[in-house]
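Let me begin by presenting the structure, written as structure tokens, before commenting on it.
The complex appears here without one of its protein chains, the remainder shown in place.
Think of it as A, B, C and D in the order they're written, each chain with its own count starting at 1.
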Amino acid sequence: MSLVRNFIEDWSRYRRSIDEGGFHEYEHMWGMVIDLDKCTGCNACSVACYAENNLAVVGEDKFENGQGMHWMRIERYWDEPNIGNERVRDTQEHGASFMPMMCQQCNSATCEPVCPVSAAYHTPDGLNAQIYNRCVGSRYCANNCPYRLRYFNFFSYYEDSWPSPLDMQLNPDITVRDKGVMEKCTFCVQRIRSTKNAAKMEDRQVVDGEVQTACQQTCPTSAIVFGDLLDHESDVHKLWHKHQTRLGTTKQKKDNPELRGYRLYEQLNTEPSVTYLERVRDV
Amino acid sequence: MKVEAKTCHEQTHRPLFTWTRMWAVLVLAGLLGGLSLSGSSSAGELMAPPRVHTPPGAADSADEPLGPFPGVVAPEGTYEGKNVEQPIEFPHDLHADTNKINCLYCHTYARRSAVAGIPPTSKCMGCHNVIATDRPRIKKLTEYWEKGESPPWKKVHDLPDYVRFTHERHLKKFLFDNPDMSVERVDEVCALCHGNVKKMTVARKQKPLTMGFCTRCHEANDGPFDCQKCHK
Amino acid sequence: MARKTPKKRLLGLFGDFEQAIKVIIDIRQYEIPGVSVDNITIKSPIEHPEIEEILGDRPCHVSKFTLSGALFGLIFGAFFLAAAQANFLIQPQGGKPVITITSNLVLIYEMLILFGMLATFVGFLFGAGLMRKRSTLDDEMISLDQVGIVIEVEDENIDPVRQLFEKHHVLEIRDRELKDQ
Amino acid sequence: MSKIEFDRRDFLKVMGVSGVAATVAGCDMPSYITSEEGAEEVIPYLSPEEFVIPGVGVHYASTCLQCPATCGIRGRVREGRVLKLEGNPKSALNTGKLCQMGQAGLQTHYNPDRLTKPLVRKDGALAEATWEDALALIEEKTGPSSGLSGGRFAWLTGTISGHQSVLLKAHLESLGSSSHFVHEVINTRVWQAVCQDMLGQSMPRLRIDKAKMVLSFGADFLGTWMSPIHFSADYARFRSGEDRGMLVQAEPSMSLTGANADLWVALRPGTEGVMALGLANVLINKERMDASALPAAALELINQYGVSRTTKMTGIAGDRLIRIARHLKERSPSLVLAGASAAGHVGGYQSVQAAMLLNILLGNIDQTIEASGDFALPQLASVSGGTSDLSRFADAAGAGKLDAVFFDGSNPLFAAPNHLGLTEKFDSIPFKVAFSQFMDETTAHADVVLPMASALEDWGTHVAAYQGGDHEIAFQQPLMEPIYPGTRSFGDMLLALNSMRNPGSYDGLEDYYGYLQSAVGSIPGVLKGEDDEAINVSAWNRILQDGRLQMPVDTRAFTSNLSMDDMDVRDADPAFPYYLVPTPRGTLYDGRHANIPWLQESPDQISKVVWNSWAEIHPVTAAKLAVEEGDVITVTTPDGVLEVPVYIHKGIHVDVVAVPMGQGHEDYGRYARGRGVNPLKILQPGSDAKTGELALYGSRAALAATGRAGRLIKMGNTETQHGRKIVATITAEQQRRNEGDS
Partner (left out) sequence: MAEETHLSATKDIDEKIAWAEINSDVLRSMENPRMGYWLAVVVSICMLMVGVASEVYQYNVGMGPAQLNNPHMWDLYISTFVFWIGMSHSGTLLSAILHLFHADWRKPIYRFAEAMTTFSLMTALVFPIIHLGRVWNMHWVIPYYSDRGIWPNFRSPLVWDAFAITTYLTGSVLFLYIGMIPDLAICRDNAIGWRKRLYTFMSVGWRGDDRQWRNFRKTYLLMACFLIPLAVSVHSIVAADFAMAIMPGWHVTSFPPYFVSGALYSGCAAIITLFVLLRYFFKFEQYMTLPILDKTCKLTFAIAMVWSYLNLIEFASVWYGHDIPAKEVLIAKFTGPYSPFFLGMLFCGSVLPFTLAFEKIRRNPMLLLPISIFLNVGMWLERYMIVAPTLSLAYHPWSWDVMWPGWVEWGIVFGSFGWFGLLFLIFVKVFPSVSMYEVKEMVYHRRRVVYEDAELRAHEYKKGASGASSAAPATEGS
């Protein structure tokens, strides 16, 4: 009886802890590297994301209320947390610190277990997926996201954000989310999907560089590298390897502590799939 | 006097029927009830573990109910679709059945795109420039053509906008990658989800095309189970 | 209990619980033919646990219902949840178990209580003989402040019982043919 | 998303009704219900092309016209709708990358406020008219029978190049006029003039990627200066590897480039040249650099700007100046740039000159400043605009020298400072025709308004003023059929105007597309061999597929003509103690993108403000005014007053108030109208003596608190990381130790 077989097989199927190397039957493990030294904070990625993913422009009032929908946002900080011990000067000597923030696609995501209807779940591609039409809008996931990268449709934006003919721009590969649905960066899953589809039609594997996220594609300084972490030939894997960042650990054991790779709030054990490379300043 | 203090613990057991026996029944009921209530979802015995792709051939055991053609388990479910009024009452039976025109001849995008597509009007006119030009339906078609317009066909098989379905991959799996099938028999593949269009004039929806319909077929035929594969 | 001779039910209403108790004590002592303590029902406006001492132990099966309900909830919950998780179309892939013991324990605990309580209630309805047709041999005063004693007696034994009732200042006596019921 | 050869141009029709509405807010339906049969329509193509498959996106190359940089784009087209713009990897200028303005090109195209019908002024108000009426009116006023000729007719455009420029010139010639005013608020005219004068080439190639150090005087090359996307790619190479370059930015208020600098220096506005000379002084006198390349007059001038004088004038600490000089010497080759904040002063030319002098002293010529030569086809070359044309236009209009003016691609009434009095002068011109996609300030004052096709619906060729390496002609082709049938192509209009003046001159050409094809065909060796009659269609298709046509690069070397004039630094007026800086930002640019919702909602790179104007001030200034973030202050110049909420940060000189340009539209689309303030309006008169460019950065202002709290809508609610490791920073030394190879 396959029912019982499922039962028995699944009992501990995915239960492999980090110490045991984690679960490794992923088809892909999409990951990213963002070089904060190259990132100029120009916002091109953010607008590209609006264009690719049918993000609603919420307007002045709603933005003021904090209801903006920027899946990719560039944060700008003024302080210099760990560069030398200079006194506080009256000018901003080292410029600003820009931080492109989108869903970190955590492998041990805090949003997934709390979703009451499993609308947030982990895919075999290592993505932290959000199924819009399953979402009931409890917003628990957003509350539990330490990065605050989930955005909620507080209104039905369809009419206000895309007055005709702006609606002709809408990407048919991704739904326009209605009110009451949680949404977030998907690593441009529609692009991943269509590339995988093309590869499968040709009975081949997806090659590195074939899938480009909208933000990566437009980034004027190519600060964003995206690819499959399981593909050892991919740029993203090489960069993770070079900077000695690893999945499956809360504290990176680096031979060389000066290497720039780090993941945001690693200590929370969320296992983000995005490695940031530290910003550099010549002082 | 603290009368309430005396609780009724001095009850004696009078075996009306054996409670042990009843509990044994309960254990069984709980077990079966739990399993069946949750597990009876979908195709019952056909429930295959969703993740592992069994190697080809392994699934071809004898107790597998046969589909309409080898290599596939037909999805279950029927639906009584209504008759849709089309601008021109297109006779599928005449084209596909009587004249044995292959489905893919007109719905040519099906093998290379997510959508099967309605044939362009030029394709209709390719034949009907000469064939049956005196029939009223063809006259109507010619009218459209001469106006430089396409007939505004009504969608019969429509999926909600959050669903992504690709024709090309389904055709690839069931037809082109299926050694037991040939392109001539594509109508049998189409019929899995579209019903026997060959016997209809205007197409009617004959399969429910609900998520359950899809998932049952995916279970039976080792399709993918990742939500994101089909939900966009 | 064979019903060969016609039987009657006799209801005696007493203004005081003490008097009613004395009636029963008398019945026990004098052994009126055809009247046994087992056939006596006492109707009272409030609960009198002390009558157990006089009427003797009578069965109460509610706790068995409770236990079986709770057990059912426990087992059903465990298997229902586990089976639902194991047969979920998508499976969590984030390195976590499919059948999560900790969260299931919480839910099983709730299911145990839920089914336990429902079974208790059902047990109560059955055990207390509720939901049945209401006995006509009843009086509204019982719900106020009077105590009723219902005795099943054969016709020929009615008189001693009546006398006994009256001896203890019965307020009212009613009777009913048993076949009415 | 395979790329399929472009075959025929008439194939960009929008497919079917349901094709357009493919994604409606469909989340509401529970998934156990499927869509009702017959509820939607599906309209097939009439006769499709082989490569058009419903449900499959195709990419077409074109050119971005959101700013004058002319980056190459590729549009993803599906079912006849363009869905997304991406950079064209074949373009040498932007190599597949795009900025936010370029991404938002879609919303210019699909903008709900586009003009759809011609408008003609009747009884003082613009009223809808037919094309025939509008064109008849134009013929009446400017046609051969109108008697209009010579200098009484003018064109006012934005930066223009390619075959549009050719046709426009032909039109001017046909009227016997040479009045072509080219107006760009954000421009590099002074830089070009200095390069032309000192090096003999106006647009030398700048090799940021080869430099080991870049010293930029207000050149926001990552944001708005010249060709930001090209420079961004260069910057990425400049920043990577063992030789990670050092960027020093000196400017009055922090630009995007400044935000990325290793060292950002707050400079008193107008003293850029002084700092450059001071650095030269240190290099020569302290660092003992060989100054033999410099003329004696320049040396003498440099010697006047010793460290103490420079420090006093610029406000930079002496040790800092010496340190920058030392870095410049150590890190050779370096590159010194001078941008808008250096050029936008009365003595702007000299400041840029001083920066160029520094380049010469450091030996950067032919190292990081490479000769680029002229464009092979001068008639197609970019006619770059500036603000001097605006004042010339104002003068001409004010003097009543113009009878008819055609406007395209520029919004002079929005950008002109109050002191020019342009609105009245403009209204005094008898006949004004605006070719425009939108109703903006200028269009609203025109007599005839002709609705133009959007950049994604039109044909054209463009030549970038700054060519990134290879010289290219950028091809603009329609990505979809016009949304509004009432709009017409600008090229078609130019052809029509020309044939109006010279009937029969462009006969045999169906439309602008035909003209373009034949014109490109006339370029030797491109579409035809020496003696071919017919055009090679596949070569033409390949050009359209690439979106670019490579042209031979002229490798003319620099000529050297070094001169140096003394700085012209004006003293502060005690009544107006602050400098007003109208900041250009690569978001709303000069205001042309203010009606794009994406860009309005895209937070400003520095202040993170959306949907509004703000004034940046230093905390010290804020303390003086006793204001907090969001409080409204008044910015007063002799030419006007602005009321604007403040944003306080340290990336600005203490004496500077910076108000970004772009907002404050009185007449534009729904997203722009009545939003924020326009700092350009209150700028003081003054212009650079050599080039005539307006001194945009030279205005003085007085600030006062109003005591009101304003509406400053920002993304993010913190300015600091609160001790968390969010953006971690290491020193370049550490980076160099570990990343030799990348």
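The rule we apply is simple: contacts are C-beta pairs under 8 Å (C-beta built on N, C-alpha and C of every residue); 3 or more make two chains touch, one makes a residue touch a chain.
Since this is a predicted model, take the numbers as computed values, not measurements.
**Q** Name every shown chain in contact with the chain that has been left out of the document.
**A** Per the contact definition above, the missing chain touches A, B, C, D.
**Q** Where the complex has a chain not shown, which of A:P113, A:G126, A:P172 or A:G227 is the residue touching it?
**A** A:P113
**Q** Among C:L13, C:I27 or C:V150, choose the residue that contacts the chain missing from this document, as touch is defined above.
**A** From the options C:L13, C:I27 or C:V150, the contact with the absent chain belongs to C:V150.
**Q** Extract the touching residues of subunit C with respect to the undisplayed chain.
**A** Output for subunit C: 41-49, 51-52, 55, 58, 60, 62-63, 66, 80-81, 84-85, 87-90, 100, 103-104, 106-107, 109-111, 113-114, 116-118, 120-121, 123-125, 127-135, 138, 140, 142-145, 150.
**Q** So which bits of subunit B touch the chain we can't see?
**A** Those residues of subunit B that touch the unshown chain are 1-5, 7-8, 37-38, 40-42, 210-212, 215, 219.
**Q** Suppose we count only contacts with the excluded chain; which residues of subunit D make the list?
**A** Within subunit D, the residues touching the omitted chain are 28, 30-32, 716-718, 720-724, 726.
What we mean here is this: only the chains that are shown with their structure count from here on.
**Q** Multi-chain contacts only, two chains or more: what residues does subunit A have there?
**A** 3, 6-7, 9-10, 25, 121, 123-124, 132-134, 174-176
**Q** Multi-chain contacts only, two chains or more: what residues does subunit C have there?
**A** 82-83, 86-87, 90-91
**Q** Could you list, by residue number, the parts of subunit A that touch subunit B in their complex?
**A** Within the complex, subunit A contacts subunit B at residues 1-7, 9-10, 25, 121, 123-125, 127, 129, 131-134, 173-176, 189-190, 193, 197, 200-201.
**Q** What part of subunit D is in contact with subunit A in the complex they form?
**A** Residues in contact with subunit A: 1-2, 14, 20-31, 78-79, 81-87, 94, 96-100, 102-104, 106-107, 110-112, 222-223, 228-229, 232-233, 235-236, 239-240, 244, 246, 249, 254, 256-266, 483, 586-587, 597-603, 605-606, 608, 610-612, 618-620, 649-651, 653-654, 711, 713, 715-716, 718-721, 723-732, 734-735, 737-739, 742.
**Q** Could you pull out which subunit B residues touch subunit A in their complex?
**A** It comes out as residues 35, 39, 45-49, 51, 160-162, 164, 166, 168-169, 172, 226-229, 231-232.
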